[in-house]
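One protein chain omitted, others in place.
As written, the chain order gives the labels A and B, with residue 1 at the start of each chain.
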Amino acid sequence: MTLPALQQLLQDVGGVDAVGVEERVAKYATRSIKKESKVFGLKLAASMVDLTTLEGQDTPGKVASLCQKALHPHHLGETPRVAAVCVYPSMVRHAKPLVEGSGIKVASVATAFPSGQAPLATRLAEVRAAVQDGADEIDMVINRGAFLSGELNLVADEIAQVVEACGESTLKVILEVSELGTYDHIRAASFLAMRTIRPGDFIKTSTGKTSGNATLANNQVMLDAIRDHYLATGIEIGMKPAGGIKTAKQALHFLVAVKETLGDAWLTNSRYRFGASSLLNDLLRQLETQRTGSYQAPWSFTENAGSY
Amino acid sequence: MPARKSKSQARELLFGDLWEFDPAPESAPAHIDERYRLFINGKYVAPKSRKYFDTISPRNGRKLSEIAEANEADVDAAYSAAAKAFPKWSALPGKERGKYLFRIARLLQDRSREFAVAETLDGGKPIKESRDFDLPMAAAHFFYHAGWADKLDFVAPGRTLKPLGVVGQVIPWNFPLLMLAWKLAPALATGNTVVIKPAETTSVTALKFASILQDAGLPPGVVNFVTGAGETGAAVVNHPTAAKIAFTGSTGVGKLIQRSLAGTGKRLTLELGGKAANIVFEDAPIDQAVEGIINGIFFNQGHVCCAGSRLLVQENIATDFIARLKRRLAVLRVGDPLDKNTDVGAINSKEQLGKIRELVDAGIAQGAEIHQPSCKLPRKGFYFPPTLFTGVSQSQRIAREEIFGPVLSVLTFRTPDEAVEKANNTCYGLSAGVWTDKGSRILNMASSLKAGVVWANTYNKFDPSSPFGGYKESGFGREGGKHGLLDYAQLD
Partner (left out) sequence: MSLTITKTPKCYVGGKFIRSESGRIYPIHRSNGEFFANIPLCTRKDLRNAVEAAAKAGSGWAARSPYNRAQILYRLAEMIEARRSEMQDALKLHGASTKDASTEVQATLDRIVHFAGWADKFEQILGSVNPVASSHFNFTITEPVGIVGILAPEDSPLLALMTLVLPAITAGNSVIAMVSKGAPYPAILLGEMLATSDLPGGVVNLLTGDRADTLPTFASHEHLRALSAVADAAEAKVLQEGAAESVKKVVLHDPDTDWFSDSHDSPYGIRSLTEAKTVWHPIGN
């Protein structure tokens, strides 16, 4: 007999104890990163930022200034460039020429972000349009409703079709963990996505548009899944926590999790990203503090965006 | 995009030095005196023995301070002070006794960083643990018991609790301050007065703690500290004034104490050794089980009587599970306990290091397979790498004897009954762990395991409200909760 699909998947990948995983990640937060290792960590984190603007009020001008920020994070000091700028599909064509040749990628949320509640054809068309406009990376949302109702084939098929629509572009699959309900589901959804996407693609926690975002515990459950998938198949999948990571200290804790769960090979922006808007400035601020030895005021940093 | 797919079949993760952490030593001052005297009748006093012994910091093997060696006359003076203090202390209204305990809890919280550093310097445990576990938990024990002091009529329906008199207490070196709190708090809450002896290698925080008692205004003689080694301990245990002895330590010494108290009419509680089984079933939440096993054996360098020193893993997942353990071991940071990032610190004493080495050698000699992660140990001081033994059988010494170090023995089982049989196949019965997603199995295992504490899907959890203590040769009596109070009182 065959079990219902979600039940089968949950059995297949095993469960997560909520209290246990939260205790595990609490230990990351006790790591004390000082001096050289702090500078290294801050720079690494900065290089992993997907500098993001996803507002209804976004304009080409706003996107242009975001791109400038990505290219020149700070007027002093040696600060690395971010990994990507992340914008809505309509803004891709404005962003692309500004960062072309710099190594900074243009990422675009597509697939009726953030709800995903549009017909598949519409979502795929959006992906193709973004790719055509020059998006190097596509951040899609999975069909949470289908996942929770056990229609896993539907979820996987949709991901597969987005993969195809991406062509050469990298795909990041947003699980929207706050809507999945449990760590068990987050682990299961991670596997469901990883079994469909390509090596080098990413799984991502959140859209940043719901109440629950990236936490160390969500991140850990997904890192554990990536590790298990890699060890079983040899396929390296990247990870992107997004939403709610605002401070340099938080980012360092997330990186400690990567270091202790997946090891050195994932400490690179081709394997790990931060979806964030205000994080970059705090990283810069802490780097300047390390460089100058004195604490910095927020107005010394441009594009001090508020919310995600 | 780089679309790498590893060719190699034997894939492993690389936990290298790409991002190595700089040393992060805790810098708060520990305020350790050059020499500590005894604390008797509310005052620090020179020992009648006129002798002092060195206390060594295991993190570098250097002398940290000097501790007074109490002889029989000193112990006698301590008992006299305690006996003199008893009538007034025991007659004090419970709520007033409680207020002293509340004060002590607060003062300990105020000075918790200082005490944490002292604990780490004196005992070798990672600052992370002394700061985040030992100190908060010690304060919590005083706080919890403070609230009992005026509620003794509600502990045992139909009876009221009356103090026993002067209680003699002997505590171990693995959690010096926390064990002190476990012992003092219930004894004082129930109206007893105390003569307490810290372990000879870890007396510093106890003697610092005496100053908190002074600051709290605790009446002289209610608590008296005598320091020294086995002879001092024997004097404490055998003093005729003692109405009760409470001992935490090895089963060997526990038996000696029980024997020496025979026929004296003194009450006795013993919290002794263990060889706990941590049982992992195929359906366990696997990564949390790995974490629990690691925490179960490497917490405090394995210097824990309830350490999960025997891993029983279901045979069909054993290979995968052991691989996960090794991966987790690879990122444990071993070294200077004062470094805030250290997970496994220094072994408490040279003597203990010798014992661990001897048993590990026996494990190798008896054919078990050893695994130790590559880690650079500090050149000075007492250190031992986290150690995993696989292919261990029931009859080997490393599966039977308490190692009291960072050494895990891995055994396998096939069915729940076999797990229970192996888990219970020991003279000890302090604790056990069960990891499974199946609720009914948890409850069944919990009732089948002969152990005073059963942790299901968790391990090494402690709380002042939660009774702790063992079955069989792990001792008798409980500490914590209302059960602990009953062991410091007579029922009237």
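What we mean here is this: a residue touches a chain if its C-beta (ideal position, glycine included) is under 8 Å from a C-beta of that chain, and two chains touch if they have at least 3 such contacts.
Because the structure is predicted, anything quoted here is derived from the model rather than measured.
Touching the missing chain, out of B:Pro47, B:Gly124, B:Gly191 or B:Pro467, is residue B:Pro467.
For subunit B, the residues in touch with the chain missing from this view are 140, 156-159, 251, 254-259, 261-263, 270, 272, 427, 442, 446-447, 451-458, 461, 463, 465-469, 471-476, 478, 480-483, 486, 491. Hidden from this view is one chain, which touches subunit A at 17-20, 22, 181-183.
Everything that follows uses one rule, which is that only the chains that are shown with their structure count from here on.
One simple way to say how far apart two chains are is to compare their mean CA positions; for subunit A and subunit B this gives 42 Å.
Interface residues of subunit A, counted against subunit B in their complex, comprise 14-17, 19-21, 23-24, 30-38, 40-41, 44, 168, 170, 198-200, 224, 227, 230-231, 234-236, 255, 259-260, 262-265, 267, 270.
Within the complex formed with subunit A, the residues of subunit B that make contact are 1-8, 11-24, 128, 132, 283, 285-289, 291-292, 331, 340-341, 437, 457-458.
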